[in-house]
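A single protein chain has been omitted; all remaining protein chains appear in their positions.
Naming follows writing order (A, B and C), and every chain is counted from residue 1.
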Amino acid sequence: MTIRAIVWGENIHEKSNAIVGDLYPEGMHGAIAEGLNAAAGIEATTATLQEHEHGLSEARLAEADVLLWWGHAAHGDVADEIVERVCRHVWSGMGLIVLHSGHFAKPFKRLMGSPCNLTWREAGERERLWVTSPNHPIAAGLPPHFELEQEEMYGEPFGIPEPLETVFISWFQGGEVFRSGVTYKRGAGSVFYFRPGHETYPTYYDANVRRVLENAVRWAHDRAPRVTGVNDAPNVPVNQALEPIEARGPRLHADGEAGFK
Amino acid sequence: MTIRAIVWGENIHEKSNAIVGDLYPEGMHGAIAEGLNAAAGIEATTATLQEHEHGLSEARLAEADVLLWWGHAAHGDVADEIVERVCRHVWSGMGLIVLHSGHFAKPFKRLMGSPCNLTWREAGERERLWVTSPNHPIAAGLPPHFELEQEEMYGEPFGIPEPLETVFISWFQGGEVFRSGVTYKRGAGSVFYFRPGHETYPTYYDANVRRVLENAVRWAHDRAPRVTGVNDAPNVPVNQALEPIEARGPRLHADGEAGFK
Amino acid sequence: MTIRAIVWGENIHEKSNAIVGDLYPEGMHGAIAEGLNAAAGIEATTATLQEHEHGLSEARLAEADVLLWWGHAAHGDVADEIVERVCRHVWSGMGLIVLHSGHFAKPFKRLMGSPCNLTWREAGERERLWVTSPNHPIAAGLPPHFELEQEEMYGEPFGIPEPLETVFISWFQGGEVFRSGVTYKRGAGSVFYFRPGHETYPTYYDANVRRVLENAVRWAHDRAPRVTGVNDAPNVPVNQALEPIEARGPRLHADGEAGFK
Partner (left out) sequence: MTIRAIVWGENIHEKSNAIVGDLYPEGMHGAIAEGLNAAAGIEATTATLQEHEHGLSEARLAEADVLLWWGHAAHGDVADEIVERVCRHVWSGMGLIVLHSGHFAKPFKRLMGSPCNLTWREAGERERLWVTSPNHPIAAGLPPHFELEQEEMYGEPFGIPEPLETVFISWFQGGEVFRSGVTYKRGAGSVFYFRPGHETYPTYYDANVRRVLENAVRWAHDRAPRVTGVNDAPNVPVNQALEPIEARGPRLHADGEAGFK
């Protein structure tokens, strides 16, 4: 069974900044998708901010198993309607992998329910990622730690809810630490945040980073059919109660009436 | 140190429905506040949907330790600006206690990042709450279980993220179960959801329910000063790095430039 | 890749009690293994208390992907050495599924670090299991709830640590609730506790129960190679530090000396 992944890219600095454009001529999303397509059993396509509905139509999301999200300069340009749509698909079982500066992306903040803020420094310093959960599927095949010689620093405190599991913690040359790989479940959807990926460095060509993304796509893939009606709150009629009961006491709703939302 | 609580009530069915009005002549918020004010060291006031800014001005929230929230028929009428304000205060350390049908209240859904849906039945059936975390501060002084002879049923699956701790699970006469008391941390703020409280029953006069609310207010009270700048992502200049580093490699930002949001 | 499961059974009441013996002529472990062997890609064998090393030799555990454990009357007869061996294999990546009265089994108590106690009643009452985490792999293919017409009651509080995820909560006819399906991670090993399975009822012939066990075996199966040296605390010599440092200050250990345990 092929896993269908969509790599969403903001696609701005690739066009406006020569360093980024030279590094990622097919866009960061293009480089990420290329890495995934090299993996057996994964079929990755791309979508960008500039496309109609940001490339994330209802039909396309319905057929996606996992969505990867990279954004930085234009979080505010992402339409709220699309954000809600993405979240709805996550709740129904679509996996979501949020990358680097996507910590401030609307869908991630929406799903976390917290500020998702951090400290940062752009100094091309060394980052070392430590695997804190050996044998976690996302860390499969990785060494106990790996380095990115030049990366942007992100520092704690990271304004996220306590993760389900912490898979990576980063050490930075300048003295900070950061929870670089954290997992969540939201509805039926698995969510993974992965820290590295500043646009002026060749991070998405790094073999270990590509391994993490491939692993994360497999991990986030939900084999069950999508959950439908993820926001529904169905009324259970009294005469269909599993144990026989009789209605008693004062009521607000007539039989079969919908609830408030 | 007195804990300052605000009890927010939607205040609609108390006016429009004779049963509710007779049961809660001072409003549900009034009854809840009355219960809290009977507890030593808690000072509870009320706020309602109909007030200017729903009674939740910036100044008032800044001075509140804990906010309790009851809403049902008019979740959609709560202004988004106030919802964001409430969330910001939670992230900065204000406690939040969400009651019953508030599972669909905008601030709760915003903080959970999930649908918060459930199944329901209004049959005045018996609910029995079991304490699943003995010695949890929210269960202080309670028996191992207590009953509400008439309540609305809420059934699993409850569309919430995995809780930090599960304090109560309910048994319903008609055959359902529900995680009735669950805790979360969002930023510096503690959040507690408590299930009972349908408006046509005298739930908020029940001694055990009042005990839970009093306990929850004490538990959610953050003794530390409010966190400021809860959404800030401060840049750490290279020359102020804790360990001496030199900037290298290509950069996107000039020195001292603000990051993207 | 075939998943190799061992079903461990205490094998006492099957021999000493006519009701249990008639119900499970091949032993409860036999019935459970039979169910698993009917599933594609699972190969289940059995082991019992009475065998040499309780049937759990080092070699056999090293080749097992998942161990299922049913015990009740003779928890105390399980040798501590075997308990430590089982735990070591869990930490190295072997999955463990603990069944029913196994809540008091030595390996489960050892891995939980808590009393694992509960209340109980043997009345052949109705149990209804609710899926609280839809789309969890362990709930794949199950209806939203299913019933066991006759089961022993287990009631909260259940003396376990807060689970990683709660998959099932049970409703009992006599008025109790119980967290019937809970997951944990211990080292590299996934652990699942599943409540039903009193020996005087035909629970392990129930289609939904069999589905849960099959799902749980797949979920607990770790695809990565076993972690070795799970209790090791390796010294990192100063001259092999990832960042150049020089030893300074007073020391307790000479170079290359082993640490204390």
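Going forward, a residue touches a chain if its C-beta (ideal position, glycine included) is under 8 Å from a C-beta of that chain, and two chains touch if they have at least 3 such contacts.
Here the structure is a predicted model, which means the values were calculated and not measured.
*Asks:* Could you tell me which of A:47, A:169 or A:191 touches the chain that is not displayed?
*Replies:* Candidates A:47, A:169 or A:191; residue touching the omitted chain: A:169.
*Asks:* Which of C:70, C:184, C:204 or C:219 sits in contact with the chain that's absent?
*Replies:* Per the contact definition at the top, the residue touching the missing chain is C:184.
*Asks:* Out of A:95, A:124 or A:155, point to the residue that touches the absent chain in the complete complex.
*Replies:* A:155
*Asks:* State which residues belonging to chain A touch the missing partner chain.
*Replies:* 128, 130-134, 144, 155-158, 162, 164-166, 169-172, 175-177, 179
*Asks:* Determine and list the chain B residues touching the chain excluded from the picture.
*Replies:* Residues touching the hidden chain, for chain B, are 93, 128, 133-135, 137, 140, 145, 164-165, 173, 185, 188, 222-224, 227, 242-243.
*Asks:* Applying the definition given at the start, please give the residues of chain C touching the unseen chain.
*Replies:* 13, 17, 19-20, 72-76, 87, 91, 101, 104, 110-115, 117-125, 150, 153, 155, 159, 161-162, 164, 173-176, 184-187, 198-201, 230-238, 241-243, 245-253, 259-261
Everything that follows uses one rule, which is that only the chains that are shown with their structure count from here on.
*Asks:* When you check each chain against chain A and chain B, which touch both of them?
*Replies:* C
*Asks:* With centres defined as the mean C-alpha position, give me the chain B-chain C separation in Å.
*Replies:* The separation of the two C-alpha centroids amounts to 36 Å.
*Asks:* Taking each chain's centre as the mean position of its Cα atoms, how many Å separate chain A from chain C?
*Replies:* About 31 Å, centre to centre.
*Asks:* Indicate the residues of chain B shared as contacts by at least two other chains.
*Replies:* Each of 155, 162, 164, 175-176 in chain B touches at least two other chains.
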